[in-house]
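Note that one protein chain of the assembly has been removed; the remaining protein chains are unaltered in position.
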Amino acid sequence: MNKILQNVTFIVFLLFGLQAISQETIWLSNSPPDAMKKEVKASGMHRYSSLISKKRGGKTKGDSKTKKSKYQKNATDSTSKKDQKSEKKKGESSYKRPSTKYAHWLREGSSIKDSKYVSLADSTDYQLIMMSPEGKSESIELVKDKASYAKFELNEEGYHNAYLIIKKGLGDTLHINISKAELLSHSCRNGHHKKLEARPVRYYPEISEFEVIRQRHPYEDYHFFTSSGDTETFKTILDGEALEGVKVTINTEKGWSRTLMTDKNGEINTEFIQDYFSNWKELNTRKIYYYMLQADYTLKKDIHYNGKDYKYIHYTVTMSDGYRPSKTMYTSMFWGLIIFLITTLVSVIGVFIYKERRKRPYKEVRFNESNK
Amino acid sequence: MHTITDNDRYNRLKKTSTIHYNMEVNQVLAEIIDDFPHQLAGMEYFYNKFRPVEEGKSLYPKDKKLIASMCIHVPVEIIHALDATAVRICSGAYSADAAGSDFLPAKICPMVKSTLGAIYLDMLPGNANPDLIINPTTCDQKKKIGELDEEIGKEFYVLEVPPSKDSEEARQYWHRSVKKMVKKIEKVTGNRLTRRKLKKSIKMISRAQAEFRRFMRLRKNAPVIYGKDAQLVTNAYFFDDIIEWTKNLSILNDELEERIKQKATVVGPRAPRILLTGSPSIFPNMRTPILVEKLGGVVVYEEFCSSSRMLSDSVAVDEWFLYDMVPAVADRYLKPSTCPNFTPNDDRIRKILLAMKDYKVDGVVYQTFTGCQLYDMESRQIGQKLEKAGYPVLNVELDYNPKDSGQLTTRLEAFMESIKDNKRKK
Partner (left out) sequence: MQKFKIKKYIDNSNVSRFRFWIQLLSFFIFVYGGYFFIEIGSRLPMFSCPYVQGSPGGCYLIGVQHELNTTWSSIFSPRGISILKSLGIFLIFFLFLNKAWCGYVCPLGTLQDWITRLRKSLGFSFVRYGEVRFKKLKVIKYLILFLLILIPLAINNSFFGAPKLPHGMHTPFCQICPARIILPLFNGDTSQIFVDFTDRSTIIMTSLGLIVAAIFFVGSFVKKRFFCFFCPMSALQFLFSKIGFLRLIKDGDKCTRCGNCSRVCDVGITAIADDILSKNIVKDDCMMCFKCVEACPEEGALKVKVVSFDLFSATEEGFFKRYGQDKDYEGPKK
């Protein structure tokens, strides 16, 4: 009898726990849903997609370069009316031109393959914040559509952080789902000023107590993008301090996933294994494979929220990014050296022959010997 | 019967010519030294250089080969670098002219006849006995002398000079010509041309040129030296030891600087400043400058190949290796050359006009030797351009015969008077 009770309790708890686990994990994704693919230009390098605007030539400083898209004719103007008014940027002329809007979509699920595009219920309590590289708050709004997305602009050069914080109380636990996105705004045409300045990664304990960041490589610059084969370091932070013992799961578009625990520095090192082996004719070096990182942590803490008391807080932080095929797949230093050495050899021989020939008296004037 | 052999004839000719030559030299030196006031101490060395040398004695070191050149287009740096003595044997002696006339037609440039005669009779400056005579193919007359080598009994080497200096082909031709000459001299002297020696030789000649430029700078100011003396200085360069020459010129320059400070000029401020150009005055044929100065003028600049043209334009080398030094030396003898044997020769009129301005010249005396076609033909163009620029020009035709001086004196006198008048009017 006891055993049955134990099992039932276990199952109940399991279900309860499963329910807890299977609470919607919302994350911000760069790739648009199929329905919107035509209105969007994905720019994987900078980790955001831009909404194609109907107006021509409308790009502000700090934007990516765009090609004239053949989708432009079909673009529906999904920007709301008030965004049609342009904003005056400091130092620029007062010509009114529309600025570029970027988007990240909301998806739900713990694995990339199975994640659906969701729209937030109206009753959901959420906060949407965007921080500039200098730490100032920027404008960002949530567009409630069949597939909701966050819409924002990027006006400064550097890494911007977007946070979507959803709080939901369940039982005695307050579930806080923090969907984070790190966006890079950089354009080579504006020059490279602070290339080597070691900018520390920014995190904002005042916005979200629990956070995960990707550690920068030494001498990393704004042209960096993870390649398969690279090792990335992620760090979890609670209240501004590194947090040990957090379970971090990374799962990729290709299907593999990995779960690690953070060490005493709060860091995990994960290698993105080389999993792109393609015939070089079919190689697409611009293809980005997305991954989603999820970190869960439960904190025993008394908190009052929305009129209720909770004893536990369960944090879930998600961040999505991508990786490219590694350079070793499509570049060859071996061939490079071969070409270099052969050319050097041929030119040295050529110069030598030329110099030897000059010693003989020359007969450079040649006549056309045909009879006419 | 005592038959007169060729040898006898030769010896007699040589004896008489030598006597005449000595007379000529002494007479001219006397005119230069004694007929003018204002003796310069520094000129003593140069006067003595021209005194006739005793028979059997030679001014040149006996252990070195002697290479004679007949024109300024022979690169002298190379001769010095191969441990040989370089002597320019262009002659101004009337006594040798007579001897040379035996081999050449009458209406030939007297300088060429004189040089040929001097070679034949061994009457070269300082009793030079050349092991090789380099004959550049510059003017027509000079070119053809080389064919008389068997008759004269000396070895001539023909140095091919292009007739134009502007084209790339001409320059390449000249470089090859010089390189061939180097090989020939190496064979004659038995030495090899090395980097160090050529570098040293270039610097030695450069040093001499620097000193000469200082000399010319001093002549720009108030006239502290006569043109006749200046020409003796440059004529001494033909055969003097370069280092000695440089040293003594430096001493002379110091004296001239002193005189400038003391304002001890040789002529008054209103004396006409004359520029001489044309066929070169070579000692002892110094009639023109002597006459000009006897008539109260002063020669401030000579555009002669026996004077400024020989010592202007220094060699600049980029990499001190033979593959760059030899072409650099060769270029210096071709590109800036204002010899009328090159066509076109615009550089010469530009140089003269620049000198007119820099040396504040009042008038130009353009002398041509009878039979010198090149200078004769250029005299028209240059005369026109100078007159357009507002300078008076006098064309005189000369020979080496000293008895021709009468007409020359009259014409020069008239010319100088007109210049003096113009100056007074200003």
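All chains are identified by letter, namely A and B, in their written order; residue positions are counted from 1 within each chain.
Assume contacts are C-beta pairs under 8 Å (C-beta built on N, C-alpha and C of every residue); 3 or more make two chains touch, one makes a residue touch a chain.
Predicted model only: the values in this text are computed from it and were never measured.
Asker: Just one of A:Ile4, A:Ala121 or A:Met333 touches the chain that is missing; which is it?
Answerer: Only one of A:Ile4, A:Ala121 or A:Met333 touches the chain omitted from view, namely A:Met333.
Asker: Which one, B:Ile19, B:Ala264 or B:Ala316, makes contact with the chain that was left out?
Answerer: Answer from the full complex: B:Ala316 touches the omitted chain.
Asker: Residues on chain B that touch the omitted chain in the whole complex?
Answerer: Counting over the whole complex, chain B touches the hidden chain at residues 166, 168, 200, 202-204, 206-207, 209-211, 213-214, 217, 243, 246-247, 250-251, 312-319, 321, 323-324, 327-328, 331-332, 335-336, 347, 350-351, 353-354.
Asker: Considering the whole complex rather than only what is displayed, give the residues of chain A touching the chain that is not shown.
Answerer: Residues in contact with the chain left out: 56-57, 59, 61, 65-68, 93, 95, 97, 187-189, 191-197, 219, 280, 283, 285, 327, 330-333, 335-337, 339-344, 347-348, 351, 354-355.
As a convention for this text, only the chains that are shown with their structure count from here on.
Asker: How many angstrom lie between the CA centroids of chain A and chain B, rounded to a whole number?
Answerer: Measuring from centre to centre gives 87 Å for this pair.
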